[in-house]
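Excluded from the complex is one protein chain; the other protein chains are retained at their positions.
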């Protein structure tokens, strides 16, 4: 794994090419700027004096074998390549081995979400959610929840939706006035439009449709079409309310919702969405931070750095024998 | 007409009840607070010592005959009622006689808009617009364009759409790079969602659907369903672009568009919409302003007062023998 | 109860005087403007032709017996007083009988909070919270959480703190990287400064200290002094972090926190605080709203009206035989 | 032309030096960083190992002959210079051959603007505009309308003013309450202060006067002095109103207008100014964009990318046999 | 004096009518709503059953004799009129006896400002200031500095300018890099445009010119015309800089300056202007506040209430035997 090595070390490793850019030095010699990754992180490397074959072979999505030395360039780690070639079929050449995924398997995500569906006791919302997950499930369990900001990994969309759904259950317990069916349904499908807004789990980009319509309007379109298929009346309160949850889930006009929440569950959904996204972003930044230090600034969290507390000796009071600071470092690995 | 009378004068008049609120004086006596109107304006009046019959008779939407004296209360005109009764069938008792309408007749609006349809040469957009106007035409030619802000009169929606369409034609002449078909189609249907967002031309309120979804999302739903009926592919560029014009026409996230314009025609449409609404609001405020004075503050125009220039002697250079200040006063009457 | 009566009805009732303002009519006659309340709501009434004795007797905090008729003035209910006198000792003259309180008894609040203290396993924070609740407990269990906005009732401060603490436990279960001790400690004492910022549970006002320092700085002072008493080092990480939770709990500089959250638990605390306050405000507004209607605009919730869904027939799937809309109406009663 | 060549190609070309910066490599060797341009675009190039003569010869404003190879550096095209020398007098050495200009000739601009003057029928404004164009005409027809944002080419100031004036005519036709004389006069001279704020058509910079006063205050000074010369009373309504159009034409305080529009024509002028600038910026960005793609982000248009629709087969309905996408690509060339 | 009387008291007094509004009661009887004032404050009163003569006599600017009783209406003091008549010539009928003025006499203001002129050693600025004060002096020493916000009293404009000039002298002593001539000149004339923007010292309103141009642009016009009269070159640095001070003195675009300060003295002037205005507003609000209490919210000071400290026993350390709290109460009387 990349994270097992440090500055100055020479080692052999298999890595996935995340991006490959063909460039020329200021003196005119061609080279390839590679971003290489495995599940422990990513690193830059330059393939100097690139031949035409190199340009053809070393492209995004390929797995390569390298012998390299870890350097530093402009304060960031970089690999100095001694040898590089494509991995062959006997070697670990499946790209998915190198991609970060949700910390829960696709199977588990599906099982947990299917179990939750039974708690949506309102039949309109239950059938809507099932109809939509049937049609968009392939993408729903593969796509990331965002291009960069949070849950930007394979399966992130379903993982993020599931986390919010679990929060929704807890909230319904504590506040009996909350409609559990509605909040759960909203939690599971509020980001369904991302299956059209984003291009997919690898090299994620916004699609043309994503840029011109956005996942909120696409999500509403998906609801309208599901209602048509199921014969539900768009003017019924059940349809109005679930569409309202969809389009208000960014909470503010400024954040791209065409209306703000005007329903208790819509308000709560928008806040749980935000909370789960921030916990994931902050936790993920703290993982890369040494105890007793501040993380890098987190763009999605008001561009603030976050503090990771010092490692503490295990306290006997701590049931699972693990301090939070220790746990922060292990989270999501 | 109301505007023919002034303070201190006693007169007979037929007026429409716009709203009627049942109240009690601080000492406990019942009365009805009436807002009365004809096409020249509106005025407050109190029916003191209201009987049970009065409460039943004098309700919003009814036409009444009054003998009254014009007073002033808290610097605003008010009628002191000497006599009041419902207008009978031999009298001018049709409410529409007392409502402000678009300065162009419904017939004319329809003819002008039908003519413009031929200039939408792109067949997708042409058929979309025709499909939608066929289904929503009854409301399109009756509804106001807003509850209060601008074009808040019967037929205001179609009148505002037509004005923008005329601007769209001029813009297409001056800037040949503009797609006239697209801009015209957008001009005519961008506010179609208001036929569901608002309750109708009389006593206009936001509907529940209007409050929970807003006319932008409703307008997009109307486009999606029209495409389904006509068998158009939602993924085609023609559909993406016209939906983009619809949802971006408020120009800014802050103003309720879930995406901002990212297409030349979408940008222009959002600006022409804004320009026409402001010209209508400002002109309408100037009408009520004496030459050489400032109007009341106009809420929708950054809450500014606007200046009405002094009456000028007719200049012979002025082809239609009429100064702009004179014209401002007569506009829309 | 006030809510049992309606417009036009004459009835006898005991009510608490919440405020009493001595005024003169425009013609020069003295009267008292009373705000009267019991647990079901409040109402205005004028004691006309007030004598010197009336002015002395009818003051805030007194319980009165009335014979009155329910009227309306400027669209708001008002009592027309036929008879008014102070309640005597044989009558229900204890003011606390008429005040809204937290929906949980003081005893229960104390028990539940005392139980939670055992889950603060970090000894520094455990002793800090116990020290502070020992000193400020009398006020902590009596004060409201705010003057007007949310949890503005007797015991609201402890009730709000307890609700957040329960949310904190749920969050710690779902996200193991969260330090439960820290989040719980923060939940219980973050608003402790309000015991000095506000004047008390009746006729709540900001104190001079509250206006000049605010509850965030007062809360930090309370932490500093508790650490001094307990001999804790202010430079230790445990003290720094808990003070950081205290001062960052408004989440943004704009909302009065001198620093924004830069610690995972501080971030979460600020969001749970906001979430619980909003759920209370929205639920409380929905209680006063008829099913199928929008509430009044809620000042603390971006000044939006919220929708209360229509009453639904009880569904057999609903374990407690009660639809959310029904439950909304009963909440907090 | 630069745009005729592509990456990897070696070619001979004449280009204008737009800027020349003398630098040293990190190892201490001198070189010149050149920005070279013709009417089809611009490109960077380094003259390595620059001699004292090179430094003296290769300066902004000179035309050079090059033999060079087109490379790429940091994803941007760059020329690798094999040979470079000053163009001599037999060669195309006139800088104006290489600069972008308004798409209409200076002669045409003057004729069209002179024709429009006759439509300013108010004698005060007519004489003001003529006085000012007489004095500032030399610069008015040569200067760009901005340093970078929009119409940043020779003649851009007059071209932009003329476009707005044409829009003004159309608006006056559609809205008879508009004072055509006033709107036309404002359209033609609103940016006259730019003739002092900017340094000129080549290597445009802000002057000291421009930075300390800005073109709005300079424009007002020009109006005040013209009134003095023509003997007009500054207190007359005609002078007040035209000065108000001048100083309010940025529409908002935030954009540098010391007062916002409080006159119908002032409001319209500020909106037409904005509209024409945006159409020019967006069209110019779309020209450099491939059909079916998004442009670079446009700084002056809220920093958004704009979409260029796909090329469409020519439709027979399209009178001038040209689709808008095709036209966008050809515009302004 | 008005301030010598209190609620319930009956007394005789001479007062100036500041405004008189003719109204009708809801039952139709005419009355006049009077605002009456002397130098100690102002108060409302209604002249019931107003005759035609009353309406003619009791108008703004007249001095009246009253016998009246002090009442309260809607928590504000009000006079109940027993007798009212115009003051005759033997009585104190000069309106200026009843208006608040600057706490320094006009004579003193003139002397102090004339002395300061000698410290403007730069001859350009010295002659500019003298030229302008010669022309506008009559108004400069009479006008208020604002309609309502600060220094809203006769002579307020010169008094405010003088205060800033004194601050300017102190600043020049402490920071030798500051150009004293420039800062002094700016201090004295920065608000000269208010002599045209406002209507005068009594019943101050914005003029049409004031609303359409604003005092900043008018001030610049005054500078341009003074330069013309004195033969100064507008392109000289001295003229550019003093005009820059004029137009940037509101410090931010948002506050109506078309350019922000880009010169040290311009920056300082804008801050001293703001500081003096705030000290005047806050001090004036504290005067009306009892020790140990908060003032009313001050609109111009971020709408905050300000605290007046408790009266302290005179400390012997305090040279002038007067605590600041005592002094606050006496200031400006």
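We just call them A, B, C, D and E in the order they show up, numbering each chain from 1.
Here, a contact is a pair of C-beta atoms (placed from the backbone, for glycine too) under 8 Å apart; a residue touches a chain by one contact, two chains touch by 3 or more.
These figures come from a predicted structure and were not determined experimentally.
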>> List the neighbours, among the chains on screen, of the chain that has been left out.
In response: A, C, D, E
>> Can you say which of E:7, E:85, E:288 or E:310 touches the chain missing from this structure?
In response: E:310
>> For the chain not shown, which residue from C:137, C:256, C:291 or C:305 touches it across the whole complex?
In response: C:256
>> What does the interface between chain D and the hidden chain look like in terms of residue numbers?
In response: 21-24, 26, 28, 208, 211-212
> Given the full complex, what residues of chain E touch the hidden partner chain?
Replying inline: 121-122, 163, 166-167, 170-171, 173-180, 182, 237, 241, 260-264, 267-268, 271, 274-275, 278-279, 282-283, 286, 292, 294, 301-302, 304-307, 309-310, 315, 317-318, 323-324, 327-328, 331
>> For review purposes, identify every residue of chain C that touches the missing chain, sorted by number.
In response: 208-209, 211-214, 216-217, 220-221, 224-225, 228, 234-235, 240-241, 243-244, 247, 253-259, 262-263
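Following the convention adopted for this analysis, only the chains that are shown with their structure count from here on.
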> So which chains are sitting against chain A and chain B at once?
Replying inline: C, D
> Can you give the rotation angle that fits chain B onto its twin chain E by Cα atoms, in degrees and rounded to the nearest 5?
Replying inline: 120
>> Contact counts by the stated rule: is the higher one at D-E or A-C?
In response: A-C
> Which is it for copies chain B and chain C: same residues on both faces, with over half shared, or different residues?
Replying inline: different
> Counting in whole Å, what is the centre-to-centre distance of chain A and chain C, each centre being its mean C-alpha position?
Replying inline: 39
>> Need the CA-centroid distance for the pair chain A / chain E, whole Å please.
In response: 61
> At what distance in angstrom does the C-alpha mean of chain E lie from that of chain C?
Replying inline: 44
> For chain B, which residues are shared contacts with two or more other chains?
Replying inline: 208, 211-212, 241, 262-263, 292, 294, 305, 307
>> So which chains actually touch one another? I want all the pairs, not just one.
In response: A-B, A-C, A-D, B-C, B-D, B-E, C-E, D-E
